[in-house]
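One protein chain is absent from this view; the other protein chains keep their places.
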Amino acid sequence: MAENVFIALQNNPDARPIIEAIVDDNPAAVVNDSPGMVKIDCPKRLVIRRRTVEEKIGGEFNLQDIHLTLISLAGNIEEDDDEFVLHWNI
Amino acid sequence: MADKPRRLNLNQKYQLMTRGLDWETTYQSMDDVFPYDKYEGIKIKDWDKWQDPFRLTMDAYWKYQAEKERKLYAILDSFAQNNSQLNISDARYMNAVKIWMQGVTPLEYAAFRGYAMLGRGFRGAGARVACQFQSIDEMRHYQTQMHAFSHYNKFFNGFRQYSRIRDRAWYLSIPKSYFEDAVTAGPFELITAISFSFEYVLTNLLFMPFVSGAAYNGDMATTTFGFSAQSDESRHMTLGLEVIKFMLEQHEDNLPIVQRWLDKWFWRGYRLLGLVGTMMDYMLPKKVMSWRQAWEIYWEESGMALFNDLSRYGLRPPKYHEVATKEKYRITHEFWSTIYQFSHATALYTWIPTNEELDWFSAEYGELFDTVYRPRYEYWAELHKNGERFFQKRLPVVCNVCQIPIFHTMPDDPLMNCCLVTEYKGTKHQMCSQGCKDIFDHEPEKYCQAYIPPQQIYQGNCGGATLEAYKEWLHIKEEETGEYYGSEDHRMWEEWKAQAAGTAVASA
Partner (left out) sequence: MSIDIKTTKIEPRRVTFDNVAEKLGEGKIPSRYQEVMIGVQQEEVFHYRPTWDPEHEIFDADRTAINMQDFDDLVDPRQYYYGTYVIQRSKQQEALEKNFSVVEKRGLLTALDAGLTERITKIIVPFRHAEWGANTNNLFIAAYGFGTPMPIAADFQGMDRLGNAQYITRIGLILSNNDPEILDQAKAEWLDEPMWQPLRKMLEDSFVLKDWFELHLLQNFLLDGILHPLLFQHLEGEVVNNGGAAFAMVTEFFVDWYGEATRWTDHTLKTAAGESAENKALLTEWRDKWLPEVKNAAAPLAEYIFADRSAEVMKQIADKLDTRSGKIGLE
């Protein structure tokens, strides 16, 4: 079984650019839609890059803004000003 | 001092804002100021090694949470104004919301207080601040839930007497005893039980499929507070993972203690979630995901990935997780069968699933469902049709640890009931499983105190020794309980539908 990390976001307009950025930056990511929610699985490591989200929205983005749409996640978190990373150490 | 301000990154800023605020007390000893964080035997060499994955300062917290609250209350207001309860899939669905109000919302409140204890109790400032944020979040959860349910309470039964039944109703001892068990333990066990075992490992099974299910069933109030709470929850989950790593990195002696807590709280949490799985499978008229499938995704896949990751600390997956996996085909059906027979002693309604729903169960659960549970339901449906709705006369015997009626079956034999007994100080205590029995045997002094409602009732401590007297003590009226079809909720729903159909015809 693939050791997936995942992130789940609310299915709303605020989350769209984040989801698109994740898809761009993580070629192995798989997007699962369910009512009200989008769950994105990715083997071992998933990254959200501030720059990519900013390109999508055409403005500034603070990675802490993820909190407004975040539903759940699995994996260890590393976060700095530019990247939010979920990973398993295996 | 430099003339041009240095640039501080997020991490540095957070460190300066939080760390170093505390100090080593000298006028009073640290052990007197923090009397509770050593007696469990967890050894902490350096509290400064505590890592905060989400580095929220107070001003950022106010800002983000206010934005969430503005959105949430705007939706709740319009929900009430538009009588959006009419948009739910079916009034049977409301029973899931009632369980939430009766059983889950009080836990949010208890979590608020429990994490305030941790926010006061740990001697490390980083850990305390993290727990303080969680504490106030949990306060948010109980309040937003009550505000959301307030509107449902105006129309549906099962909400109005929540503050009474929360403590007194036998079936609500399941969630209540779970949380009280955690809060009466020491601080490290509490945070392991709730932040890690419950929130990190198991809460996805509660919130993700269920809240998504609420959305699918047209309940925008629950969906909104549910997902909004879940955005806080992801911070809590991270705290849970952090605290485990922190304890294990601090001292090797912590490993066996932590492992035992993980064993205990996995089992305790899993038993509790059986109730949630039952809500999901039976109370959502429109199905999103079965308990079996949720278990596979969130435990067998994600849970196992997590424990693989943690194996580098010497942790193994919790004891009896294989048993839980074996039970995934039956636990919700065993649970529903039980509530079905006892719902006349609850503030809930129960029913036999429709044929279409039974087909869905057959598809999701396969042979075992078709051979064991389906025939049972069909038999009860037949009885009901003949005017003999089946109810038990007496309250069930419950497990002295998890407080669930003893209906579970043997791990390898779904037809054979499981009941294990421990004798302690001359009294026999029944348990539903080896997992619960291990918990009792490790701390008999704690579990022999448990308030066991059926025993209390038959000793006459709950308003009288009969079921009728007990229900009066709970303030549950006859029409608020038992069979769904023909109930007050059902009749009201049918009226609303008829009115809507009537006006539709009139205007056509």
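Note that the chains are named A and B in the order they appear, and that numbering of residues resets to 1 at the start of each chain.
One rule holds for everything that comes next: contacts are C-beta pairs under 8 Å (C-beta built on N, C-alpha and C of every residue); 3 or more make two chains touch, one makes a residue touch a chain.
Keep in mind it's a predicted model, so treat the numbers as computed, not measured.
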Touch list for the missing chain, restricted to displayed chains, reads B
Across B:8, B:383 or B:465, the one contacting the chain not displayed is B:8
Across B:11, B:51, B:84 or B:392, the one contacting the chain not displayed is B:84
The missing chain sits against chain B at residues 1-8, 16-18, 20-23, 25-28, 32-33, 35-36, 39, 57-59, 61-63, 65-67, 69-70, 72-73, 82-84, 86-87, 89, 106, 109-110, 112-113, 116-117, 119-121, 125, 128-129, 132, 135-136, 139-140, 142-144, 146-147, 150, 153-155, 159-164, 166-168, 173, 176-177, 180-181, 183-187, 218, 446-447, 449-451, 475, 496-497, 499-500, 503-504, 507
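We adopt the following convention: only the chains that are shown with their structure count from here on.
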For the pair chain A and chain B, the C-alpha centroid-to-centroid distance in angstrom is 26
Per the touch rule, the chain B residues reaching chain A in their complex are 9-11, 53-56, 60, 64, 67-68, 203-204, 207-208, 211-213, 215-216, 223, 227, 230-231, 233-235, 237-238, 241, 288-289, 301-302, 304-306, 308-309, 312
Given the complex, residues on chain A that touch chain B span 1, 3-6, 8, 10, 34-37, 39, 64-65, 67-74, 76-81, 88-90
